[in-house]
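The complex appears here minus one protein chain, its other protein chains still in place.
Here is chain A:
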Amino acid sequence: MNPVNYLYLAALLFTIGAAGVLIRRNAIVIFMCVELMLNACNLAFVTFARLHGNLDGQIIAFFTMVVAAAEVVVGLAIIVTIFRSRHSASVDDAGLLKL
């Protein structure tokens, strides 16, 4: 087996995540799909590190994880705040930024 197969898997997972972002309307599920896309990118980075034979790809994946963690914290806080004021987590209902 060639490690390029990992890249194909990463592309497939990224595509599935993108489909979820486009199709679903629950903000939490959309957010989870974004996480799936980030994870697929990480898999691609780690595989690239192996193909190249150096650790730079792994470092980038590490930074992606840190940024994803920060993004999740702020994003979920926003979802909770919107849910408090609108009693709904559907992205269709939040058409305006003001409450």
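FYI, a contact is a pair of C-beta atoms (placed from the backbone, for glycine too) under 8 Å apart; a residue touches a chain by one contact, two chains touch by 3 or more; residues count from 1.
Basically, contacts and distances are computed from a predicted model.
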In UniProt, the chain not displayed here, chosen among "Multiple resistance and pH homeostasis protein D", "Lactose/L-arabinose transport system substrate-binding protein", "4Fe-4S dicluster domain-containing protein" or "NADH-quinone oxidoreductase subunit J", goes by "NADH-quinone oxidoreductase subunit J"
Considering the whole complex, not just the chains shown, which residues of chain A touch the missing one? 1-9, 11-20, 22-26, 28-29, 31-33, 35-36, 39, 42-43, 46-47, 49-56, 58-59, 61-63, 65-74, 76-81, 83-84, 87-90, 92
